[in-house]
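Can you read through this structure? Questions will come right after.
All protein chains but one are shown in place.
And now, subunit A:
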Amino acid sequence: MRNKRISGNIKAIPFLLPFFVVYVLFTIWPIIKGLQMSFYDWSIIKKIRFIGLENYAQMLHDPDFWASLWHTTLFVLFSTPTMVILALVLALLANKKSKLQAFYRGAYFLPTILSVSVISYLAIFMLQPYSGFINSFLHLIGIHAEPFWMAGPHLAWVSIVGVTLWWTVGFNMILFLAALQDIPDYMYEAAKIDGATRWQLFWNITLPQLIPVGRIILLLQVLASYKIFAQIMLITNGGPGTSTRPIIQYIYQTGFHKYNLGYAATMSYGLFVILLILSILQLKGQTSQGGES
């Protein structure tokens, strides 16, 4: 019996090996290498010298690091609640029995399958001043303003959050939709027999049943939002000036434009620690609340 299990495990090795090798080579190894890099003056060409924690000290005093970290945090603060709430609303709409049910589901989810470069160019096309779709539409309905959707420091954020919302909200919606369909019908039936209104059904059955999946969506969304980079790079390139530059773009520029890989690795670890703390806090909150119910 025991022998058989061991031989079974050995048989599994050739199947696991390809993925394991790739995973170690392209994920685990770079993470270790990155930690080593963060202790060195390290250009893109060569390791220069060991400097201990100097890069970390520089990071704490670097206003650009904090500014771009704040930009990313700002994006997380704006995008996370809207993303979760809008996804819930869309899921409820898509779950309603109607002739257009399939259309709703398809339409909300469709942008998610597009690549980031496609949605960015679509966004630029829509948001351009003078000739863009949105401003032309404003002129058509008699509003003769010329808002600069990508060049105004505040409006640029509105545009980026809006575009990201449109692009990725479909994924969260699908998760909510799956959870909605998992709610057993007998609960609603029992409540209806007791004379519950539609609002009471939603408030006392639907919403509490969605809380577990809601927590997972929140966790995933915070992590995803902290990684924002590509659409900003393509739509505003961090501009105007550096007013929309997120932390990942700053890390990228430091590593690949200023060739300071050591410092770039240091900032990556800074971000890593922040994300780790956030995830632990969230998971902790989840288990303590879960213990009560």
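Definition applied: contacts are C-beta pairs under 8 Å (C-beta built on N, C-alpha and C of every residue); 3 or more make two chains touch, one makes a residue touch a chain; residues count from 1.
One rule holds in what follows: contacts and distances are computed from a predicted model.
A.B. asks: Given the options "Fatty acid desaturase", "Phosphoribosylformylglycinamidine synthase subunit PurS", "SCP2 domain-containing protein" or "Sugar ABC transporter substrate-binding protein", say which is the protein name UniProt records for the missing chain.
C.D. replies: "Sugar ABC transporter substrate-binding protein"
A.B. asks: So one chain is hidden, and I want to know which residue out of A:Phe39, A:Phe148 or A:Tyr188 touches that hidden chain in the complete assembly.
C.D. replies: A:Phe148
A.B. asks: Can you tell me which of A:Phe26, A:Tyr130 or A:Trp199 touches the chain that was removed from the display?
C.D. replies: In the complete complex, the chain left out is touched by residue A:Tyr130.
A.B. asks: Tell me which stretches of subunit A touch the chain missing from the display.
C.D. replies: 7, 10-11, 13-14, 17-18, 21, 41-46, 48, 58, 128-132, 148, 150-153, 239-243, 253, 256-260, 262
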